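Note that one protein chain is taken out, while the other chains of the complex remain in position.
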Amino acid sequence: MPENKLVEVKDLSKVFIIGGRFFGSKLVAVNKANLSMDAGKPEIFTLAGESGSGKTTLARMILGIIEPTSGHIYYKGKDITKLKNKKQKSWFKREVQPIFQNPFEAFNPLKRVETYLFETAMNFGIAKNKSEAAQVVDEALRAVGLSLSEVYQRYPHELSGGQVQRTCIARALITKPSLLIADEPVSMVDASLRMSILNFFHKLKTDYGVSIIYITHDLATAYYVSDRIAIMYRGYIVELGPIEKVLTNPLHPYTQLLLESIPKPDPDRRWNKRIKLADIEVKEYMALGCKFANRCQYAMDKCYKEEPFDVEVDERKVKCFLYSDEKASVGSKI
Amino acid sequence: MEEKGTVLRTENLKAYYSFRAFGIDRNIKALDDVTFKIYEKEIFGIAGESGCGKSTLIKVLYGLIKSPLRHIGGDVVYKINGEEKSIFSFDKEALRRLRWNFMSYIPQGSMNILNPTIRIRKQFLDIIKAHRDVVNVDEAEDIAVEHIKSLGLPLEVLKSYPHQLSGGMRQRVTIALATVLKPRVIFGDEPTTALDVVVQRGVIQLLKDIQKELNNTVIMVTHDMAVHAELTDRIGIMYAGKMVEVAPTSEIFKAPLHPYTQYLINSLPKIGDKSEKTSVPGSPPSLSNPPSGCRFHPRCPYAEQICKEKEPSFEELKPGHFVACFIAKRGVENA
Partner (left out) sequence: MIERKRENPVKAFFVILRDMIKYNKGFAFGFFFIMLALCLTFLSFFSPYNPKSWNVVPKDLPPSLKHLLGTNSVGQDVFWLLTFAIGNSFLLGSVTAIIASTVGTIVGLVAGYKGGIADRILMSLNDTFIVLPSLPILIFLAFSLRENLNVVTMGMILSVFSWPWGGRQIRAMVLSLREREFTYTADSSGMNTFKIVFKEHFPFIIPWVMANFINTILWSIGMEVTLAVFGLSSLETPTIGTMIYWSTQYQALFRGIWWWVLTPVVLAVLLFVSLFFVSSGITEFLDPRTRLQRIKARG
């Protein structure tokens, strides 16, 4: 495997079996996902999609919490599902750290927050004793604009959502990871504090050289902070490319619908078109062909029968038959 | 400006949560001296962060005061058929009759209203029969069918159980149920928050349609400023249990006066705009022990001595634009 990739995800799938081992139905949460991030070129990569799109499952597979059904994940050239001994696993945990959605759930509500920071410093051999650990912890907290004396002996609920989330980030930074996986890190944080966390992500990337996989349903914050984006729909990555291109000139009909549906924080630019919602939900997971075909205004016969493949158009990959034949004249098509 | 009828006004409304556990008493001042008006036939938005008291406010407006929430003082006055009445003057039975008929409530999770074991049709009929003097089932059914049709929802939903519907459809059915008796006031407590964006757009569209058709008042609570921009006519901004600014939506977005609102608006990310946004410094205060004077002063970049000592009054600084801030007041007066 090439060593110049930080992460490389190859044909990664996850199938969940719902309701019983024998009679349960299959749910393909992630379907043959492919993506990669370069080493030595830190970036913020957004995984976006609605609930049930598989973005969290994909992220958790990269994090090593969920085992993939098929496919491979390489981190710095090593297949992470085949990490054998303790040493390798510990190395991976140091390298890739998570940040979760609900800061109050990320810490045990019955324990003081600094315990996790000290544990991290001690367990990974970053500090040899308590006082050294205190120094390491304080340093990490200062990086996120807090200090040890502010959070010391505090329970999570005694701090504000923004403070707890920043403490979570500080904990993740103690091991000096190369990759952070942040699952909806600001969706539970108040609007007035949200931007400080996103700004900090940006700083992490530029000043500390940390790459971040940012999982969100909020395209506006994705646009603000990230470099590249992958749009997921029903387990598939339907469009992947530079953020500027994908969000200002979307190619996949689903991306277009998504962007169209976001309310804009500007009372002068209200929607003037009406949309029609699907009356009865079609079982899209079961459907053959493109999962979006039922809702797609450009759907062709082919879309219901065959699964679309990735087409390289305009610096990005789009999973749509609209672009499979005439790669050149795409812009005018829609 | 044309004189509008007021459908609801509050006067120095105060409501606290009191906790008593193993000998420790604590009061959370969730609403403190809240005074504002809501006009007839408008969509009024209430915005603010978690814990600012916005959900408590609509609970009190809707007359849902249950322990540990206690009404401490002030009043909520409704205009019902031209007569002004305090919500605290109603007994349980009168409140029950007021609900669904005069005012109704759309919660965040549709499962709070829909009974999972009963078909939607029966739930509509039960509500209609309980609140209208309708004797026979056919008449009640007519009302339900008529309403579902007018909202553009498929009639098949009436035959379904709630779990057979998708989340978005369920939320739209909840809204249909809440509006079937054509209430004059509709409360929405984050009704679009848990939904996916495409479905959220459909629900917002539905709310707009209903308001247009019934020509009534919608009071919409959500933390999402973009939803407010899309839907509301006027917005009230709450901070730490206080109403800090009330103004028409376009003014809130274009010329906010309160420093907190300014931060809130300026920090909204937009697609196509990569300019750096900043957050409000500091953290929201604790409502059990709020700061002295103006509750925003510890985080306010313009704070002066007076802000720490005195509470700013909530005043109409420009026509239709109410603000509680010393600095903003001086700014407007000097201009």
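Lettered A and B in written order, each chain numbered from 1.
Methods note: contacts are C-beta pairs under 8 Å (C-beta built on N, C-alpha and C of every residue); 3 or more make two chains touch, one makes a residue touch a chain.
Keep in mind that what you see is a predicted model, and the values were worked out from it rather than measured.
The missing chain, though absent from the display, is touched by one residue of A:F45, A:F107 or A:F292; that residue is A:F107.
Touch with the chain omitted from the figure is made, among A:Y75, A:Y116 or A:Y323, by A:Y116. Note on the undisplayed chain: of the listed residues A:K55, A:R171, A:R234 or A:K291, the one touching it is A:R171. In the full complex, the hidden chain is touched by subunit A at residues 65, 90, 93, 97-98, 100-102, 105-111, 116, 119-120, 122-124, 131, 134, 149, 152-153, 155, 157-158, 168, 171-172.
The criterion applied here is as follows: only the chains that are shown with their structure count from here on.
Inter-chain spacing, taken between the CA centroids of subunit A and subunit B, is 32 Å.
On the side of subunit B, the complex with subunit A involves touching residues 49-50, 153-154, 156, 165-166, 168-169, 196-202, 204-205, 223-227, 229-231, 249-250, 253, 260, 263-265, 267-274, 276-280, 283-284. Note for the complex: subunit A touches subunit B at residues 50-51, 159-163, 190-199, 217, 219-221, 223-224, 247-248, 257-259, 261-268, 270-271, 274-275, 277-281.
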